[in-house]
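On to subunit A.
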Amino acid sequence: MGQVVIASRLSDGLVVFLRDKADPSGGAGNGRADWVLQLADAEVADDDSRAAELLALGEADGAAIQSVVDIYLIEVEEETGQLRPTKAREAIRCFGPTVRPDLGKLALAERALAAGN
Partner candidate 1 sequence: MYHYDEYDHALVKDRVAQFRRQVERRLSGDLTEEQFRPLRLMNGLYLQLHAYMLRVAIPYGTLDSRQLRKLAYIARRYDKGYGHFTTRQNLQYNWPKLEETPDILAELAEVEMHAIQTSGNCIRNTTSDQYAGAAADEIEDPRIWCEIVRQWSTLHPEFSFLPRKFKVAITGSENDRAAVRVHDIGLIMKHGDGEGAGEAGEVGFEVIVGGGLGRTPFLGKTIRPFLAKEDLLSYLEAILRTYNMLGRRDNKYKARIKVTLHETGAEEFARLVEEEWAEIKESSLKLPKPEMDRIAAHFVPPEFRALESRATAEEERAAGDPAFASWVRNNIVEHKASGYAIANISLKPVGLPPGDATSEQMDLVADLADEYSFGEIRVTHTQNLVLPHVERSRLPELYDRLLAAGLATANVGLLSDIICCPGLDYCTLASARSIPISTQISERFADQGRLDLVGQMQIKISGCINACGHHHVGHIGILGVDRKGEEHYQIQLGGSASEDASLGKILGRGFSADQVVDVVEQLVDVYVELREGDERFIDTYRRVGQAPFKEKVYGTA
Partner candidate 2 sequence: MALLEKRDSGAVLIVDRYSKVEEDAATPESGDVLVSLERLEAERESLLARADSVGVWLRSDQSPSGLADDLGKIELVALDFPVFSDGRAYSSARLLRERYGYRGELRAVGDVLAEQLGFMLRSGFDTFEMASPNALEEFATIPKEVRVVYQPTGDGLATATELRLGT
């Protein structure tokens, strides 16, 4: 069980996740926010204090750069090697509308893979 910072990108509204650019392994939390499109690329906080640091980092970035909005923490767990949010709502946010699997983030990731990048 861990936590991830989730947000919406201002320019197009897409769901993004936080990665601490300066210090991906945890620690001081004075890093730089890097917003990524795939949950798999997000930083997972193992405990509440790291989660709070990440949230603070995301919020500070949101306030300063204004490139993301609606920033909050979600709970995730690992299931057969894949990260999954524990709540249905957040899982749908992370992977896209269940009724249009062709449009969601997994499809996006698959297309990116197929294109070889």
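The candidates came about this way: all candidates are chains of the complex that A comes from, given by their letters.
Criterion: contacts are C-beta pairs under 8 Å (C-beta built on N, C-alpha and C of every residue); 3 or more make two chains touch, one makes a residue touch a chain; residues count from 1.
In this text the structure is predicted, and so the values were computed from the model without any measurement.
Q: Going by the contact definition at the top, pick out the neighbour of subunit A in this complex from 1 or 2.
A: Here subunit A touches candidate 1.
Q: Could you please specify the touching residues of subunit A with respect to candidate 1 in the complex?
A: Within the complex, subunit A touches candidate 1 at residues 8, 10-15, 65-66, 69-70, 86-89, 92-93, 96-100, 103-104.
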